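One protein chain is absent from this view; the other protein chains keep their places.
Order of writing sets the labels: A and B. Residues in every chain begin at 1.
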Amino acid sequence: MDTVKLYLRSMKMQLKCQMQYPASFFLQTLAQFVMEAGELLAVILIVDRFESLNQWGAGDLYFFFGLMSVTFYLTECFGRGVTGAFPSMVRSGQVDTLLLRPRGVLTQVMCWAMDPRRFACIAVGTAALILGSRMAAVRWTVLKALALAEAIVLGGVMILGLFLIEGIFVIHSVKSVELVNGLTYGGRSACEYPIDVYPRPLRVLFTVAAPFALVLQVPAAYILGKPLYGWPGWTAFVCPLAGLVSFGTFYALFQRAMRFYRSTGS
Amino acid sequence: MHPPFAARLRSTPIIYRVTGGLSIFFGKPLTEEEKYGKLFFLALSLLLNLYGGTMSYIAVENLCKTFTVRKKREKGKLLREKTVIQALDSVSFSIERGELVGYIGPNGAGKSTTVKILSGILTPDGGSALVGGRVPWKERKAHVRHIGVVFGQRSQLWWDVPIVDSFSLLKDIYRIPEADYKKRLDRLTGALGLEELLRTPLRLLSLGQRMRAELCGSLLHGPELLFLDEPTIGLDAVSKLALRDFLQKENREKGTTILLTTHDMEDIAALCPRVMVLGHGRKLFDGALPDLLSRYDTERVMTVRCDALPPLPEGCRAQREGDAYKIVYHPDENRTADLISLLHQSVPIRELTVQGQNVDHLIAAMYREMDL
Partner (left out) sequence: MKAYLSAFRMRWKMEVQYRGAVVGGVACQVLFGLILVALYRALYRGRPQSMPLSAITTYVWLQQAFFRMLLSSDPELMDKIRTGGIAYDLCRPLQLYGYYYVRIMAQKMVGSLLRAIPMLAFAALLPEGWGISLPASWPALAVSVCGVALGLLCVSALENISMGFTMRTLDFRGVMALMNLVMTTLSGNILPLTLFPDAWQKVITLLPYAQLLDTPIRLYTGEYALARAPGALAVQAAWTVLLILMGMLLWQRNQRRLIVQGG
């Protein structure tokens, strides 16, 4: 429990730190808002021109977009340390400082960099979710709400696992780190739209390697009343567990990478 | 008895103290066998306590570590060449609680590798090391709770934030109880002169102030062992002296074991009764600094203020500097007393001083001789 307390304290300190430059903070948050609004605009314009995508209507598309947006930016907001700070800490040798403290490395990294500017993106995503659910005339039930919550939480866990890959690559001195971004951010862009429109290789990629489809889209489709591939309702609650599996795999690789780092120094 | 086994038992006193003591006094032995069994446990635990108590605080045996460095790809070759660097080659030593030990050697000798292994950051390739009965890299979290490390060139506090906030975060990270934290913070800020600087962010402090803040941060959790890596680098004279004072007090009053890695010989001379020299990954000397230097302390410099010099015996080199002469000689060949009386008989002397060579010169001579 004191880990939670530590995390809250770090967040407070981060916020204080960022608020030291209020103008910059405001500008950056605004930039985030406009950026995400721009992405939403792209979806709106596509809907305007094409009206529907296979069996998915406008509301459905907004819903998918909103869910991905909310989940991804929630994770980025709280886990920014893993994807931004950690790789550069490995390169500069600052990870040694983390190892000198009686806490796990991942715990400390997550406490390190919170990104409250992302709240703007989350706001846009939430708006898209609401808009989408209205337009698709979703009939909300407790089960559907649970599915949504599960999707967001486990989606966050999965994305955190994907963020870990970059750190792992850097520790093993792999030069082409950018490749990782393709999986994470490519997955985000791709899975803003329902996955059954993509050809098979892409579908497999985002179901097995980075299971966005299983964790986010199966529940979303269930909520919208148009199950993906026609799968039964219970899959909406079981498939997101793939997020845990995915995270577990990358976390194990991360531990292995840390062992490697500790045997080779910096 | 195998040290790690004894160490493990010693570090879990609950087990044998309970089995030994309570079972005798609170359990009613039902049979003769049970009674002897419990007596046996008590005797065993006492023996282990005794044995454990005689073990060194830091025990390093045959520590080895190699690094593979890959060089840039050369033209015409497919694979990059690898060079294997032996950073540590069978290093052994032991340090007791409360010692203040200096650790010197040329760059690349393996000093920071040793510190990294002893603090649990790095895993060695061979040999063993025990600190307080624990293997540092195997029980990292438990081990790190009891040590403090200060790097001269890397900061462990947060950059943009007032140092008091850094300290309170460290309090959470190390799970320091509130009362202990307040007490230690007051004592350390007082001893290090940080009271007025508490609200200043780290980036606005001068180098000396930053070092004091780092030291404070590394001692907040009351570690029994402190590693210092080049702490006085870049500091002005006043700060250096203040730092040495502080370290000495810390060692004397709190019994903190200190391992000091530095290139500044004045630090070593002022603080460390014991010095270890490391070169090419091997321990070359372990003892008192005067003993180390006496081997290389073969020259004396006599500075004489007079008008002219008489002819000097062989083995003396003389040089005029300003209105004085500097005579460099070996006291083994020409005794100082003889030289002085020679000069006194020949010329009126206005002033005469005799000095040993600068500590840095001696160390350089030592490195040369040891081929470092």
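Just so we're on the same page, a contact is a pair of C-beta atoms (placed from the backbone, for glycine too) under 8 Å apart; a residue touches a chain by one contact, two chains touch by 3 or more.
Since the model is a prediction, treat every value here as computed from it, not as a measurement.
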Visible contact partners (per top-of-document touch definition) of the missing chain: A
Which residue of A:Ile130, A:Val174 or A:Val208 touches the chain not shown here: A:Val174
Listed residues A:Phe64, A:Trp112, A:Tyr193 or A:Tyr261, member touching the removed chain: A:Tyr193
Touch criterion as defined above, residue of A:Glu39, A:Asp60, A:Asp96 or A:Glu150 at the omitted chain: A:Glu39
Absent-chain contact - pick from A:Met11, A:Leu53 or A:Val138: A:Leu53
Where the unshown chain meets subunit A, residue by residue: 21, 23-24, 26-28, 30-32, 34-35, 38-39, 41-42, 45-46, 48-54, 174-182, 186, 189-190, 193, 197-199, 202
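Note that only the chains that are shown with their structure count from here on.
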Euclidean distance of C-alpha centroids - subunit A vs subunit B, Å: 46
Complex contacts: residues of subunit B adjacent to subunit A: 67-68, 113, 116, 119-123, 137, 140-142, 144-145, 147, 149, 154, 156, 158, 160-161, 165, 168-169, 172-175
Contact set on subunit A toward subunit B in their complex: 2, 5-6, 9-10, 13, 16-17, 20, 93-94, 96-97, 99-104, 108, 259, 262-265
